[in-house]
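Missing here: one protein chain of the complex. Every other protein chain is in place.
Up next is chain A:
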């Protein structure tokens, strides 16, 4: 499945709030570490190297 840049998350506001909640009260260093773990976990879930490459490109 190719990388989608179209809306794909149900309840976008709810997700966004959960993302911010996860960082609530954290220092910059702890937040950076959380983000890094999250990226690695999501990247592994996607797995497909082509999709990951496209995502890296799209994020630049």
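Here is the rule we use: a residue touches a chain if its C-beta (ideal position, glycine included) is under 8 Å from a C-beta of that chain, and two chains touch if they have at least 3 such contacts; residues count from 1.
The criterion applied here is as follows: contacts and distances are computed from a predicted model.
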The hidden chain: which UniProt name fits, "Malonate decarboxylase beta subunit", "Oxidoreductase", "Spore germination protein QC" or "Branched-chain amino acid ABC transporter permease"? "Oxidoreductase"
From A:18, A:32 or A:48, the answer for touching the chain not displayed is A:32
Omitted-chain footprint on chain A covers residues 32-33, 36-37, 39-41, 44
